[in-house]
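Here the complex is missing one protein chain, while the rest keep their positions.
A, B and C label the chains in the order they appear, each numbered from 1.
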Amino acid sequence: MLYREAGDFKTTYAKDQQTFPIAFDRWGYFIMLALAFIVGPMIINDYWLNAVVLPFLIYAIAALGLNILTGYCGQVSLGTGGFMAVGAYASYKLMTSFPDLSIIIVVLLSGGVTALVGILFGLPSLRIKGFYLAVATLAAQFFLVWLFNKVPWFYNYSASGQISAPERSVFGYAISGANALPHVSYLFCLSFVVVLAWGARNLTRGANGRKWMAIRDMDIAAEIIGVDPLKTKLTAFAVSSFYIGISGALLFAVYLGAAEVGEAFGITKSFLVLFMIIIGGLGSIFGSFAGAAFMVLMPVLLKNIFVGQMGWPTDLAAHMEFVIVGGLIMLFLILEPHGLAALWRTAKEKLRLWPFPH
Amino acid sequence: MKFTKLTAVAVAASLLAGPTVAELVFPSLSYRTGPYGANGIPFADGYSDYFTLVNERDGGIGGEMTKVVECETAYNTEKGVECYESTKGMGALVYQPLSTGMTYQLIPKVTADDIPMHTMGYGRTSAANGKVFSHVFNYPANYWNGASVAVNHVLSENGGDIAGKKIALVYHNSAYGKEPIRTLEELAKKHNFELSLLAVDHPGQEQKSQWLQIRREKPDYVFMWGWGVMNQVAIQEAANIRFPMENFIGIWWSGSENDVIPAGDAAHGYKALNMHAVGNNFPVFADIQKYVVDAGKAAGAGDQVGTVLYNRGLYAAMLAVEAAKTAQGIHGTAAITSSMMRDGMEALDMTAAKMAGLGMAGFGPEFTVSCENHGGPGLGSVTQWDATSKSWSQISDFAPSDMDVIGKLIAEDSAAYAAENKIEEGCK
Amino acid sequence: MTQTQTYQTPDGRTIGPAVMEMKNITLRFGGVVAIKDISFDIREGEIRAIIGPNGAGKSSMLNVMNGFYHPQDGDVMFHGKKRGPMKPHQIAKQGIARTFQNIALFKGMSTLDNIMTGRLTHMKSGLASQMMWWGSAQREETANREVVEKIIDFLEIQTIRKTPVGRLPYGLQKRVELGRALAAEPKLLLLDEPMAGMNVEEKEDMSRFILDVNDEFGTTIALIEHDMGVVMDIADRVVVMDYGKKIGDGTPAEVRQDQAVIDAYLGVAHDE
Partner (left out) sequence: MSANFYYGIEVFLNGLMAGVMYSLVALGFVLIFKASGIFNYAQGVMALFAALCLVGFQSGQIPFSHVINATFGTDIHHFGWHMPAFFAIILTLMMMILFAFLVEKFLLKHLVNQEPIILFMATIGLAYFMEGFGDLMWGSDIKKLDVGIPQGGNIWLETNTAFLGGPDFYGFYIDNLDIWATIFAAILVIALILFSQYTKTGRALRAVADDHQAALSVGISLRTIWVIVWSIAGFVALVAGIMWGSKSGVQFSLSLIALKALPVLMLGGFTSIPGAIIGGLIIGVGEKMFEFLIGAPFLGGATENWFAYMLALLFLVFRPQGLFGEKIIERV
C-alpha cells in the first residue's frame, strides 16, 4: 500500500485541523516544495520558465483569487481581467512614482488597491445573484478597461497607451525590466504563490471560509444563524481582488514587461481565469492550480506536438488546438463535473487500495 | 546560466524540429488564427515565400540557406512571449513581431539578447531614434509619418491650403489607434485645419454613433486608424451615409483587400496609405510563381500572391535579406549572427538599382538607415481601391512626410523612455 | 396568564421571567393576513410549543420571532426591551438560534463544519490572523472545536463528523441542524417542526434530545408542531393558532380542555 490513511490517529483538535491530516500527503507536499525551490531552478530552462512556468504561477494566483470568490463564496465574477488591470496599472504607477520602493511592497500595495476596487464593484452582489451577477461584473470589466485606456495619467501620458515595467530588483537581482533573470523571477513568483496559497488555505478552512461557504450553500439560512451577508460577500470580494490584483501586477511587471490594457486585460482574461477554476474544481485550492496548469500547458503541448513533431502548418495546428481543448473540457465535464480536483480525489481513493484492488 | 542556456537551445530545438546550425534562421511570428487571422495569413505567406524563393533561386543568402521558423501567436502577446522564447535559442537573426503589443514587451528582451527587431509600419514609433533603441528598427515608415503623409495628400489635393477644413480621425480605441493623434494635433496647429477625434471600441462591429456624428459634422476628410473587423464595418458605414470614398483615407493596416471586399462596390474609391507597392506586375512575382508556387513550396494556399498584405510580407522579407547581405559584407562571413545582423540593418542602404536587380524596381522607397535614424526617411504612398477590377492602384509615389514636426516628437518620446530605463543615448 | 415570579415545575426545573414577549403581532403579505393580533410570552427555561393546523401561521410567527419577517403592527420584547428594526443576523447575535422546517443545512460542508458555523457568532479573530493561522485565530478554532465536539457527543453523531451532510439520511440531518443551533449556545432556541416527516423512533429520539437540551443546558425553547401528539408530552405551555389567530394558550392540560382548540382539531375540521 503506497498511499495510507489508516493508523494515522489524531490526539488533539489542533492536529486534526491541519491542512494535510494524512502524514503521506504532508511529506509529499514538503518534498514538492523543496523540489520547486531548490531543484526547480537548476533543471528548468529559460524557455520553460519564461513561456510556461511563469504564466502558470501567475495565473495560479489569479485562479486562487477567483476561486475564493466563486468557488467558496458562490459569487460568479467575470471582472477578473479588469481587476488584474487595476493591479497592473497600480504597480506601474507605484513603480514610476516611487522608484526606490521595493518591488515586493509595490506588488502587495497593488493587491491592496485592487481589493478596494473589488469591494466597490462587490456592492451590487448584495442584491444581484447568480448569472445576473456574473454579467453585472462585466460592467466592471468594460468600465475599468475603458478608464485605463482613456485617462492618460494612468500610463504617464506616453504617446501610445502602452506601459512598460522599469527595472526593479530584489537583493540585487533584477526581476523586472531588461536584465531580469528568469530563475530569479521564477523564485520571486513562486514565493508569492506559496505564501498566498497557504493564506488561502487558512482562510478557507477557518471561520471566514465557513462564512463564505454558508453564504454559497444557502444565503438566507446563513443570515439567520448570524452571518452578515454584506460583510461576508465584501470580504470575499476584497480578498479575491487582492489575489487577482497581485497576479495582475506580476503578469505585467514580471511576465510581460509591457502591457496595453485592452489587449492584455480584456474580457478574454476574465473568461480564461473562470475556465481555470471550473476545469480545476470550484472550491478547491488544488483545483486552482490544476486548472491553471491545464489552461497554460495544454496549448503549448498541443502546439509542440502538432507543429514540432507532426510538422503541421501553424494555422491548422492552432485551429486543432481549439477543437481539442474544447473537446477535452466537455469530456472532463462528462466524466467528472466537479473538475480535476475531484478526479484527483477519486484517483487517491483508488491509490489507497493499490496494489490490492478488492 | 550558460548550462541552462544550452539546454534551452537543445529543448527548444527538439521541441520545434530545430534547424541544422549552418542555416540563417528567420523566425516568423505569424497570426493565421484569431480575430485578425485574415490579415495575418497573407503577410506570413509573403514573408516565408520570399525566403523560399531566395533558397530555390539564389541558393540562399551568400551561399547560406535560409530557414523560416513560423510560430503562431494568434495576435496574442502571451503566445508571442512563448514564440519568442521558443525560437530565440535557434539562432534567430531578426524578429518581425507584427504586433505593437508584442513589440513593446520584446524591446527590452531583444536588447538584452542582442537580437535586432524590425517593426515595419507598426510598433513603437520613437524607436526610430537608434541612439536609444539600439536593436529596434522601424524603417521605412511609421505611424507618425503615415499621419503626415495623409495630411500632405490632402494638402496636395487642395493646392497646399487646407486652412479651416475639417478632418475627422476614426481610430481603434487602443494604443495603436491613438498613435497618430499627437502628430495630427501638431499638424492641425501648423496648417490650422479642424481635427475631430472619434474613438471606436474594440472590436468595432457597432459604429452607428460614430458615423452618425460624421454625417452630422460633415468633415471634408476622414482618416482611419482601424484594425480587423472595425475596418470592414467603417467602410460599410461610410458607404451607407454616402460619404465620398475618395475623401476617406485609411492607414496601411486599413488598406488590404480584406477590408474593402466585404463592402462590395460601395467601397469603390476608398484610399489607403502604404509604404510599398501594390499589385503583382513585378518580375519577382514571375520567379515566385516559378520557383515557389508551381514547385508546390508556397507557405499558404498560394491564392494570396499579389495581395497588399502578401506584398508587405514579401517586402519585409526582402529588406531582411538585403540587411543580411549587408551584414555579410561588413563582417566578411556568410554565417552571420544576430548581432552582425543588427549591424547590417543599421547600415542598410536601399537603392533603386538594388531593387531593380531583385526584380522589384520601385517596390519600395529608396532609403538608408543609420544609427541616428532607424526609421528611414518616412516616405509613404497613397493607394486607391477599384471595386470593379477588385484591385488597389498606387496613385502617388513615395512622398516625404513632415519630419521637422515628427522628429521633435520622436526625440521627446525616446528621451522619456531613455530616462525611465536609465539608457544613455549613443551609437555602438 | 403571564406570571412574573419564578416557579418550580413538577420535575424540578426553574421557570424564570419572560425571555421574549410578543405584543399584538400582526403580519400581512400584501392583502393576506398571516398573523392577526397575537400576544404571548416565552419564559426563561421553559419549553413553549406553538401548535396549529397547516397554514395557521406558525412558521410566519417563528420568522417574526427571529426577525426574518417584520410585523406591520405590534412589538417584540426581548429580555424586556422593545426590539427595533434589526437584521436577522444581528438578532442571531443577541442569542436567538433556530432550526428550519425543511432542512437548511449547508450541503457543501461536513457535519463538523456545519455545526462549527453555529459558533460563528462567538468567533472574533481578524482576517489577517486567520490568514496566517496564528494566535487568536488558531486558539479560537481549537476552543470552539471543543464546544462543538461536546455537542457532537451529546447528539451521538461522532461517526458522521467528517461526512458531507448532503449524504446523510433525513433524521440525522435534522439532528445536525439541531446541533448547529445548539452550538450558538442560544438564550432562546426556536425549533420549526423538529419532528416533521420522522418515524416514531426518530420522533422519540428527537423529543428526548429536546428535553435533554432544556434540562442540561437550561435552554429556553420555543417549538412548532402541527400535530398535538408528542408536543403535549414535552411542552410546559402551549399556544394554539388557527388561521393566524391565537385560539388557545396554557398548559397542555388546559389546552386539551379548550373548546375552540377541540373544534379546530377534531370538531369542525378543515382540510389540512
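In this text, contacts are C-beta pairs under 8 Å (C-beta built on N, C-alpha and C of every residue); 3 or more make two chains touch, one makes a residue touch a chain.
It should be emphasised that the depicted structure is a prediction, and the values quoted were computed from it without experimental measurement.
Novice: Thinking of the whole complex, not just what is shown, which of B:266, B:288 or B:382 touches the missing chain?
Specialist: Of the listed residues, the one touching the omitted chain is B:266.
Novice: Tell me which of A:29, A:98, A:132 or A:157 is the one touching the absent chain.
Specialist: Looking across A:29, A:98, A:132 or A:157, the contact with the absent chain belongs to A:132.
Novice: Just name the one of A:267, A:292 or A:341 that touches the chain not displayed here.
Specialist: Looking across A:267, A:292 or A:341, the contact with the absent chain belongs to A:267.
Novice: Which parts of chain B are in contact with the chain that was left out?
Specialist: The missing chain touches chain B at positions 32-35, 37-38, 41, 173, 197-201, 203, 205-206, 208-210, 212-213, 215-216, 228-229, 232-233, 236, 239-242, 258, 261-262, 264, 266, 296, 301-303.
Novice: Pick out the residues on chain A that sit against the missing chain.
Specialist: Those residues of chain A that touch the unshown chain are 76, 124, 127-132, 135-136, 138-139, 142-143, 145-146, 150, 220-221, 224, 267, 271, 275, 278-279, 282, 312-313, 315-316, 318-330, 333-334, 337.
The working rule: only the chains that are shown with their structure count from here on.
Novice: What's the farthest chain from chain C if centres are computed as the mean of the Cα atoms?
Specialist: Measuring from the centre of chain C, the most distant chain centre belongs to B.
Novice: What chain lies closest to the overall centre, CA atoms only?
Specialist: Checking distances from each chain centre to the full centroid gives A.
Novice: What's the distance between the Cα centroids of chain A and chain C, rounded to whole Å?
Specialist: Chain centres of chain A and chain C, defined by C-alpha means, are spaced 42 Å apart.
Novice: Compute the distance, rounded to whole Å, between the mean C-alpha positions of chain A and chain B.
Specialist: 36
Novice: Report the inter-centroid distance (CA atoms only) between chain B and chain C in whole Å.
Specialist: Averaging C-alpha atoms per chain gives centres 75 Å apart.
Novice: Quick check: what residues of chain B touch more than one other chain, meaning two or more?
Specialist: none
Novice: What are the residue numbers in chain A that touch two or more other chains?
Specialist: There are none in chain A.
Novice: Please name which positions on chain A make contact with chain B in the complex.
Specialist: Contacts found on chain A: 44-48, 50-52, 55, 96, 146, 149, 158-162, 164, 166-167, 177-179, 181, 183, 255-260, 262-264, 266, 299-300, 303-304, 307-309, 311, 313-315, 317-319.
Novice: Can you check the complex and tell me which residues of chain C touch chain A?
Specialist: Touch list, chain C to chain A: 66, 68, 87-89, 92-93, 97-98, 100, 104-109, 113, 116-118, 120-121, 123, 125, 127, 130-133, 137-138, 140-142, 145-146, 149, 180-181, 184.
Novice: Once bound in the complex, which stretches of chain B touch chain A?
Specialist: Against chain A, chain B makes touches at 1, 4-5, 7-8, 11-12, 14-17, 30, 32-34, 37, 41, 70-72, 74, 77-79, 81-82, 85-86, 89, 100-101, 104-105, 107-109, 111-112, 124-126, 173-176, 178-179, 182, 201-202, 409, 413, 416-417, 420-422.
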